[in-house]
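This is the structure, below, for whatever I ask next.
Missing here: one protein chain of the complex. Every other protein chain is in place.
As written, the chain order gives the labels A, B and C, with residue 1 at the start of each chain.
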Amino acid sequence: MIPDQNRAIFEAGIKLGALYHQWVGTPISRKSAAGVESAIEQAVILQPYVEEITVRLDRTLMTENIFGYSELSGLMFNVEIITRVGFTYCRARLAPQDRYPLMQIVECYAITEISRH
Amino acid sequence: MIPDQNRAIFEAGIKLGALYHQWVGTPISRKSAAGVESAIEQAVILQPYVEEITVRLDRTLMTENIFGYSELSGLMFNVEIITRVGFTYCRARLAPQDRYPLMQIVECYAITEISRH
Amino acid sequence: MIPDQNRAIFEAGIKLGALYHQWVGTPISRKSAAGVESAIEQAVILQPYVEEITVRLDRTLMTENIFGYSELSGLMFNVEIITRVGFTYCRARLAPQDRYPLMQIVECYAITEISRH
Partner (left out) sequence: MIPDQNRAIFEAGIKLGALYHQWVGTPISRKSAAGVESAIEQAVILQPYVEEITVRLDRTLMTENIFGYSELSGLMFNVEIITRVGFTYCRARLAPQDRYPLMQIVECYAITEISRH
């Protein structure tokens, strides 16, 4: 039997790994970035155990190629996700560190089940 | 020297092949479908030689898995694209045929350059 | 400070989520399947914290479309991965369950650091 906290952590990893490889390579520009952020958020929130997801894409890295657009790259991602299994939460992040798109657990916590009687 | 019509056709093929493989696998639901359609359109229109792009995703195929969502699959795509190189246009389509997501050229045409004097 | 076991679990989730969305949609056939399995394994093993990875793709689901090939879909995946952080290991799996490509933690364990004197 896998404890809830372990599963919440596992699910956070799945979602970050998945969104990264689903969306890297998408043509993007500063003008279209907000729409892509919203589409990623809407896709991730559909998946099981996701409580919250915030996606911000770094516009300063969206330098125009010779045709005037850019491509979504790993270092553009600033993502924070909260997963929940039972009463346990995991908050994790994808953000650039040392020029690497690093995924990290930020914190795990449990809320107390409210007594029902 | 490659004629404009050939390049317009080539570009239409590139864009359809690209969007298919960029987006297949995205978690999707009937509720989020409109946002994904719009995000695909906005990503494609950024690319060179694209005049128009319309993306419709077949909601009837979005059957819910055990977690209540679906995944964007090839047969869901109904896409029409118009590319332009010089004064020549190519209209092409991605739509299911015989249970295969078929990409086809619909028509090519040129407009006459308007005399400037 | 995140314990090693949590990080091993998190990394296992990342890798499974990533490979799924990187490779879904790839044209595939029974004949080419072994090459794709090997390419996925070689790509995953490059990533940090991965100790072992085994990818088997279900050939029985590779039914030919009208052009004689198939497309890698989520239910074809049978993947087992072992990640390691410090002396702690996580073994996780991606395999179909109830017609859903389910990712699950199989077990976590630690090996004892061998005394050096």
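Note that in this section contacts are C-beta pairs under 8 Å (C-beta built on N, C-alpha and C of every residue); 3 or more make two chains touch, one makes a residue touch a chain.
Not measured: the values here are computed from a predicted model.
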**Request:** State which residues belonging to chain C touch the missing partner chain.
**Result:** 22, 25-29, 32, 35-36, 38-39, 42-44, 46-48, 67-69
**Fill in**
Missing-chain contacts on chain A, rising order, are 20-21, 24-25, 65-67, 71, 74, 98-100
**Prompt:** Residues on chain B that touch the omitted chain in the whole complex?
**Reply:** 2, 5-7, 9-22, 92, 103-105, 108
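Methods note: only the chains that are shown with their structure count from here on.
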**Item:** Interface sides of chain A and chain C: same vs different residues, half threshold
**Value:** same
**Fill in**
Of all chain pairs, the one with the highest number of C-beta contacts is A-C
**Fill in**
Fit chain A to chain B (C-alpha, same chain sequence): the rotation, rounded to steps of 5 degrees, is 180
**Item:** Chain centre separation in whole Å, for chain B relative to chain A (CA means)
**Value:** 27
**Request:** Just give me the whole-number Å value for how far the CA centre of chain A lies from that of chain C.
**Result:** 20
**Fill in**
Where chain A touches two or more other chains simultaneously, the residues are 22
